[in-house]
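Here is the structure we will look at, set down as structure tokens.
The other protein chains are all here in position, but one chain of the complex has been omitted.
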Amino acid sequence: MSGRVGIVAAAESSPAITQDNMMDAVYKVTKELLNKVGIDRDDVGTIVTAASDVFHSGISCANSYYWEASGGFLKNASRQDGDSLFAFLYGCLRVLSGHFETAMVIALTKGSENPENDTVTSLYADPFYHRPLGINETTAAALQMRQYMERYGITAEQCALVTVKNLRNALFNPYAHIRKSVTVDEVLNSKATADPLTTLQCAPKSDGMVAVLLAAEDTAKALTDHPVWFRGYGSAMDTYTLGDRDLLRGTLPQAAQAAYTMARLEKPSEEVDVAEISEPYGFQELLWCEQLGLCAEGKGGRLIDSGTTHLDGRLPVNPSGGVLATNPYVARGLYRVAEAYWQITGKAGEHQVKKSVHTALAHSTHGFAGQSHTVVILGD
Amino acid sequence: MTKEYRTLHTTVNLPYELAFGATLTRFFDGLSAEKILGTRCPKCSRVLVPARSFCPRCFIDLDDWVEVGQTGTVETWSLVSYEYIGMAKTPPYITGLIRLDGADVSFTHLIGGIDMSSIDQVQSRLAIGTRVKAVWATEKPGSIFDIEYFVPI
């Protein structure tokens, strides 16, 4: 690795369901990012976008359609599918390779235009076996949740508390989609989706455009007084067939360990100042916290009860409101990075955590019961 | 292959509701009123059709609306003779790129009103450089087919 790569700036679209078409929405967030840094399209070395194609937008190979909107005319650019932390890594790799000084990473999803989340996620399933049986991300998560509660004595109230906490945080985030205060009772009594999951424990379907500018060390320092460095990355895929997996012992510990090793973190539960974790289903924030080593195995429920992960806690988790508040499916990983960046630079506004932040963790997941996990460590 | 293995016949059918956005809404409103609208880039001076909200090359906002000509020059074309599921038109049809008078990029549409029974028939009426004009649909569907096709003049 030749030197470091840093985040110079980030931009997020407004949360409201936008009436802009995809192309215009992408242009706006890209332009906002360039304006923030005070550079032109011509100054950008390369671009990596993240968006799922046709089932998530009605447009196949979607980067053909929004190529010029992301500033790509006559540029060497590329795209990642499924998870925008993949695009974040690819942007970092392109800079670290020495081939490009700067990289824009842009993630986009227009949930408002799409079929229901699970209409799409059921199409991740093979057509022969899982799909006809109704397996999708929600039903798979429900199977995982029941095991989790059973094995560790995690209560329904503890799971519901994640929604309560995250939606409360979202009240302070102008970019959040769902902004309302809810109680544990309201969460538990909301309509059942796939038992034990209820509607308020499942992420919504949101519009979201987010962009970050990456630069090689010297360029980053020239472009901003407060670069945030890419310090660690870990990612791991699990096996596909649901019945072949232990849903409570997935690949997240492995992904986390790789990221911590690269970032030289020895005690992540003490060294990570804030974490932005993808929790498309409320209980997953607790389970993922355990598997990220932020608390001991089986202690996820106690972690949230103790207030540790609250906005003013010792280790705030999802101060932005997380995925339960805002879920632009493919873009949600890069939202975690943008939020972590703002926490480190002190620019998170009303949802800025009380403690000082030097090291932040961003996590994303997709697939049934967390088949894919990615962890990024950022620091100043 | 010695043994015939089974295959599964299945269909995926998904509904979408796609936002036109402000700029394309105005462009399609224009078509309903039998006007073809573009936007001019103040930096490179190009008139882009269909209208764009930004210039792909200069990467700046566009808001200078221009009505371009309903006549233009064929830049390229193809007689489409094959068929597949989901095709918007039933072949044979001619698809073309047309440089409308007053525009700096080419516009994709159909070329019609001529005999398409053979390539020779088509070539007797159509070549790159042929002048064409828009034929408006009498019943406007509120889509790109508000223009039925472009006919050689």
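Chains: A and B, in written order; residue numbering restarts at 1 for each.
In this text, a contact is a pair of C-beta atoms (placed from the backbone, for glycine too) under 8 Å apart; a residue touches a chain by one contact, two chains touch by 3 or more.
The working rule: contacts and distances are computed from a predicted model.
A.B. asks: The complex has one chain missing from view, so what does its UniProt entry call it, picking from "Ferredoxin", "NAD(P)H-dependent oxidoreductase subunit E", "Acetyl-CoA acetyltransferase" or "Tryptophan synthase alpha chain"?
C.D. replies: Going by UniProt, the chain not displayed is called "Acetyl-CoA acetyltransferase".
A.B. asks: Mind giving the shown chains that are in contact with the missing chain?
C.D. replies: Hidden chain, whole complex, touched shown chains: A, B.
A.B. asks: Looking at the whole complex, which of A:27, A:66, A:152 or A:341 touches the chain that is not displayed?
C.D. replies: A:66
A.B. asks: Can you say which of A:13, A:30 or A:80 touches the chain missing from this structure?
C.D. replies: A:80
A.B. asks: Sort through B:89, B:125 or B:140 and give me the one touching the missing partner chain.
C.D. replies: Looking across B:89, B:125 or B:140, the contact with the absent chain belongs to B:89.
A.B. asks: Which parts of subunit A are in contact with the chain that was left out?
C.D. replies: 1-2, 23, 52-56, 58-61, 63-68, 72-83, 86, 89-90, 92-99, 120-121, 123-128, 233-241, 251, 254-255, 258, 366-368, 371-372, 374
A.B. asks: Identify the residues of subunit B touching the omitted chain, counting contacts across the whole complex.
C.D. replies: 1, 3, 5, 7, 10, 12, 18, 20, 24, 28, 48, 50, 56, 75-82, 84-89, 95-97, 99, 105-110, 119, 122, 127-129, 143-145
Following the convention adopted for this analysis, only the chains that are shown with their structure count from here on.
A.B. asks: So, what's the distance in Å between the C-alpha centres of subunit B and subunit A?
C.D. replies: 38
A.B. asks: Could you please specify the touching residues of subunit B with respect to subunit A in the complex?
C.D. replies: Spelled out, the residues of subunit B in touch with subunit A are 8, 10, 12, 14-24, 53-54, 56-57, 59, 61.
A.B. asks: Which residues of subunit A touch subunit B in the complex?
C.D. replies: 18-25, 27, 30-31, 34, 40-41, 55, 57-58, 68-69, 71, 73, 110, 112-115, 119-120, 123, 127-128
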